[in-house]
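The complex appears here without one of its protein chains, the remainder shown in place.
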């Protein structure tokens, strides 16, 4: 079983891609021609979708950071599981813009949820691959535990996607709620590390 | 109190985002169709706003660099305080373009100040969180000291924002002055380090 | 023979450029104005070309990662061989967009193959230069071996380029096949490393 690469370059490349994803989203904020503060009003939904996606990308980066922090080494398959995750994240700016420019219309809202769902699945696959190398007894495996949050999020996305065609408010609220549950995602790994140091 | 992560990836990610922010601003410089030197004249205000924002982003990067240099370790909350700072900085290209393309009109000028104000507050929050981990006796806490400059800048921004609707020259001058006061920002940390080495 | 530089900065710079290349391709996905799911239909060929190029860039990054992992030091010539590779990769977003927006028309398809061919040649040159420094007995040289895959790919591209003007399906299929042969590219290096550890 080849497991020979360090994680530094995987982290550096992921940091680069995630940094670009989080930053190019702001390019969708078209500069208004008018010079009154009210010229910013039409941008409010674009801005709201930017904030939501910024937080989601931030969550992925923070979790990725914590996970790789307790990952000593990787192999080729992990590189591709990671590229798979970055692929879905790279679509976030596109769906964010589509959603924001159309005031959270049903189809863009559902597509947004689909991309989040695929990114969530890609993250779980990456996590599984890393644990497969390290063993079920590793720090990461113990920190993740039964991973209730990781299992709940896809279910919520799957609920939110069709809901977008019924009520945009409920669908959007689910995306916000999932984000909120992840905003303090890393305590598990930090706690496991602290426990180990005792 | 979990405080387990090193700072290298926080620095790498911040470097990536700040590098992109400082570089994509130049995309706002629309290439003129004419081929005379005078075709550059309409770009002068866009260019002036680019220089000002380049210096501001440079100041943030330089200060961030110095602060993290004396920060041995961080935890999840610091990651989010840092993302919060990057969020406000990511809006700088947008307000820079709006301000530059409209010859420093009042509303864009005030909005520019608002983003600077929020970035300044985000920086102070980040600094506080890092000091909270390290303790009031740490090198960083001693280097920052009473932090007069950090307290004065928000006050100056708060003055500059409404002033934009009265006199654009005074408002713009305040932004330039704040930038100038920060251009040599790091002596405190460097001096504290030098003192420690004695 | 000067061979004095470490590889960390070469890797970091390449990571940066490759991360940007892989991410800016998504900017070609123009946000639809309509808000129905069918508004995404015209984007299917653009999206398909994005996936293909994402995989190709991912292959280059993964291989580059493995190759540099067993490269202890480089010199000026390697920096330029690497920049030469990055130059051809930087053209991938352009040909990807041309190909995708024109439903894989013949000329864009052939041009796409030409850029892949040149990138492939540039990669072989880079590999040769690194082996020249390390010697034919090095881990990398032994891992690469006769490098059948590296020699076959350019031949397949050279076949695919004129074929684009005859049958776009066959030409496109060749690009997909080459990508598939490289998707598990790194076992050679990982195996050589594993063998060494015994």
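Labels A, B and C are assigned to the chains in the order they are written; within every chain, residues are numbered from 1.
Criterion: a contact is a pair of C-beta atoms (placed from the backbone, for glycine too) under 8 Å apart; a residue touches a chain by one contact, two chains touch by 3 or more.
Fair warning: this is a prediction, and the values are worked out from it, not measured in the lab.
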{"item": "Absent-chain contact - pick from B:20, B:99 or B:141", "value": "B:20"}
{"item": "Subunit C residues that touch the omitted chain in the full complex", "value": "2, 4-6, 9-10, 12-13, 16-17, 19-21, 24, 27-28, 75-76, 79-80, 83, 86-87, 90-91, 93-94, 97-98, 101-102, 105-108, 110-111"}
{"item": "For subunit B, the residues touching the chain missing from this view", "value": "11-12, 15-16, 18-20, 22-24, 26-27, 29, 31-32, 35-37, 39-40, 51, 54, 58, 61-62, 65-66, 68-69, 183-187, 190-191, 193-194"}
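Just so it is clear, only the chains that are shown with their structure count from here on.
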{"item": "Centrality ranking, top chain (CA atoms only)", "value": "A"}
{"item": "Separation of mean Cα positions, subunit C and subunit A [Å, integer]", "value": "26"}
{"item": "Centre-to-centre distance between subunit C and subunit B (centres being mean Cα positions), rounded to whole Å", "value": "37"}
{"item": "Residues within subunit B bordering two or more other chains", "value": "16"}
